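This is the structure, below, for whatever I ask next.
Apart from one protein chain that is not included, each protein chain of the complex appears where it belongs.
On to chain A.
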């Protein structure tokens, strides 16, 4: 009988951890997108949401710690799977193609390591730009807020590089999740063929919706001119 750690290090254990951390990260980005969409709400809605999250104090740190651990674990195991795969086939095929039919092999499934590494680098840059970025302090109705909304608008309205870079990364996020969501459920022992077919379709639709949701905001800010945009009202 292997110890708990040994079991987690087995092929089955690694995939279980990848699946569970992956789904956790999907839940996180769903909430993240909901927060982003507050930019279209009342002038101060996004800043109020940000202030609410910061007011959670220790709870916020617990959530952050959980996310960081899930993210590192997910990335670490993903890279180790890619590394093992290289070791497991030292001599490549001259010709290789998928047989189609029930195969789920796709651009999405074959590029998990690439899209994953791009996302890893992106998250570091992204956290540095927004979570750790310099925000002005504004006073609305007698209360002080850090103006995250203005930072977001200024970043995208003034930088084609950031806007289009962000857009490309979000397309890659959609590509990653196209295989990833379904794969996570299979790794977490989903067996029924019927359920599997439904989860595959729903997962792919979800991947597209999440990517489109995330990339719409920077593109809209860039092309509609920040605070001038019809759907955005600034303080």
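Throughout what follows, contacts are C-beta pairs under 8 Å (C-beta built on N, C-alpha and C of every residue); 3 or more make two chains touch, one makes a residue touch a chain; residues count from 1.
Here is the rule we use: contacts and distances are computed from a predicted model.
Enquirer: For the chain not present in this complex, what protein name does its UniProt entry give, out of "SusD-like starch-binding protein associating with outer membrane", "ABC transporter permease", "Sigma-X negative effector" or "succinate dehydrogenase"?
Expert: "succinate dehydrogenase"
Enquirer: For chain A, which positions touch the chain that isn't shown here?
Expert: Where chain A meets the chain not shown: residues 1-2, 4, 7, 10-16, 81, 84-85, 87-105, 109-110, 112, 179, 182-183, 186-193, 196.
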